[in-house]
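This is the structure I have questions about; it appears just below.
Only one protein chain is missing; all other protein chains are in place.
Now for chain A:
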Amino acid sequence: MAEQYGLRPLNVRPPLGEYIRDLMGRWSFIRVLATSTAYARNQTNYLGQLWAVLNPILNAAVYVLIFGILLGVTRDMGNSIAFIVVGVFTYRFIESSVTGGAKSISGKTQLLRSLHFPRAVMPISTVLSLLATLIPALAVMCVMVLLSGYIPGYQTMKVTWWWLLLPAAVVLLWIFNTGLAFMMARAVATTPDLDNIIGFVMRVVMYGSGVIFPLAGYIERMGVSDTVKGILGAVLEHQPVAVYLYLVRSCLTQEESIPQSGLMWALGAVWAVLFFVIGFVVFWRGEERYGRD
């Protein structure tokens, strides 16, 4: 009888093409949801939106104090403050995309159970809202990098034409993060326990990607054969997080050990597209199951 009157079944995953079209139609929802979430985040504080900028500054300051000044693990860098600041600001975007993406479905069960829309809206808008908070933070990051050059003993930083490539690096990172958020959203929606592990994994990734100190020296000193060192070094250097850190640093700083590299830009693009496409398909395949415990 259902077919006779042209009724369609509910709760059936739409084909990929239709899903993408539906999703595109929801772009304004994604945008408004993202900016509203970003704005609502700091709305109940006295300093309000200023926290969007203050928070990453304080975060970076702690790492600079501990690793850059007290432990001095970045001594071989020309300007260790710039190195750490860029690393911390960039990595924060990745980390919060992973944790935010993980909660974008599992933490919004109520919303998913009351309204109908392509569920991919949630991870996309989560990362977009993080991007919205990142942009003012990036401006602060650039200022901090420049100012660090005036401290005696640190390499002077200049504004170069390469700075114009910063938006390109951020866009690649944004695409990559959205892909990551898709994967995390699906994983945590099916297995909520994973949410507890993410924090630890992200900390390991932070130290393993050279966010705060370069890894090259440590690999050199390991007691393993040269081939192993070579493989380990190459893997650590070309994994996505390290690539994006490299790209942002190569744009902003003039470290001799971080020259502009076409290979890294190509890798950055490849990782972004790969993670986004795989993440999207992985997420879409679970579409009809979100919102169910």
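Definition applied: a contact is a pair of C-beta atoms (placed from the backbone, for glycine too) under 8 Å apart; a residue touches a chain by one contact, two chains touch by 3 or more; residues count from 1.
The definition used in the following text is that contacts and distances are computed from a predicted model.
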| item | value |
| --- | --- |
| Identity of the absent chain, which is to be given by its UniProt protein name, from "Sarcosine oxidase subunit alpha family protein", "RNA polymerase subunit sigma-24", "DNA 3'-5' helicase" or "ABC transporter ATP-binding protein" | "ABC transporter ATP-binding protein" |
| Per the touch definition above, residue among A:Pro9, A:Pro152 or A:Gly223 touching the missing chain | A:Pro9 |
| Contact with the hidden chain (one of A:Trp51, A:Phe117 or A:Tyr218) | A:Phe117 |
| Touching the absent chain when the full complex is considered, from A:Gly72, A:Pro192 or A:Pro259 | A:Pro192 |
| Missing-partner contacts on chain A, residue numbers | 1-2, 5-11, 26, 28-29, 32-33, 36-37, 39-40, 43-44, 108, 110-117, 192, 288-289, 291-293 |
